[in-house]
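Apart from one protein chain that is not included, each protein chain of the complex appears where it belongs.
Here is subunit A:
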């Protein structure tokens, strides 16, 4: 069987642009939340979010000009810009820029988004209404389509292998990585650029999620305290934005070129709740079956899992996921550490599963579990170590990352240390 390993990482997060700087701030327990700066949000029920810090590129800030020429930035929605930036980081990290036609044909791209060019659609709808159809930009459609990160990345590097995309709400990033690993395992490609990107912090994005009663609304006075999974005072998720991209590679291919190997993708599970359009099934059945499928594919026992990066959005769903984890772990529940990095990044929707897969991979690399911050008064009683407010240095050979999305779509991906 063809094995799949991770050989490159790229991150644009609300903590920072760049893998190492984002990870350093995550381990430090910093929050990426603040008042919304990009538009006037004072009339919305939520006026805070976890925005990517834009700047000149120093001190972890995101400088769009570092990743795309200004004339081309105008032609794409911000989610595509974030995706291209994270993909460029990952490709550089992996050192994979072949010239050989055969190699390029064996390298594919599978990058998704939960919502895509929402803000572009909203703005263009206003142009259409106020100024008519002749003022609609020719770049509107290709700048808003979800699969256009995959398209843009393939064009930039000449990657001519499978060109695909995923749209499964907040499970997108995890599904993209899992599906891409399968394409390599099935011998459709040797290398895949995979992950997710999102940029929905806009008036229509916040208003839409407010209407679903999904967002935190009560922490305008201190947004850094708003994302607080498992805490009695949690009141909804905080919207985040950014992108996480990995380079996946067939093991022998990576070894043959002396690539740096972060971890192996050993398990992937998928399931559907068949329950409700926004709420997870209350018995946690979908989440549990999803994790069990990933474990079975990995050929592991629950007790083999050292770290779980929870979906943990800071909503009522946190308890349901925790219940599913407790049932799956059984007697080993007191051996595992599970944390929600969304306490720091907010919820990146279609990018969440991808950035959290990367945090799981880095947890294996550095043998440290990131913390769940703002967990001051637990709303749950559990044997599972939730790493409240401080990172946990511990043995981590195997890490599982969970993602669950609207529509009742679940994904779990398992990574293992490679010696």
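Keep this in mind: a contact is a pair of C-beta atoms (placed from the backbone, for glycine too) under 8 Å apart; a residue touches a chain by one contact, two chains touch by 3 or more; residues count from 1.
Here, contacts and distances are computed from a predicted model.
Of "Maltose/maltodextrin import ATP-binding protein MalK", "Spermidine/putrescine transport system permease protein", "Protocatechuate 3,4-dioxygenase subunit beta" or "Acyl carrier protein", only "Acyl carrier protein" is the UniProt protein name of the chain excluded from the display.
Remark: the omitted chain is touched by one listed residue; of A:2, A:35, A:101 or A:135 this is A:135. Where subunit A meets the missing chain, the touching residues are 69-72, 134-135, 137-139, 142.
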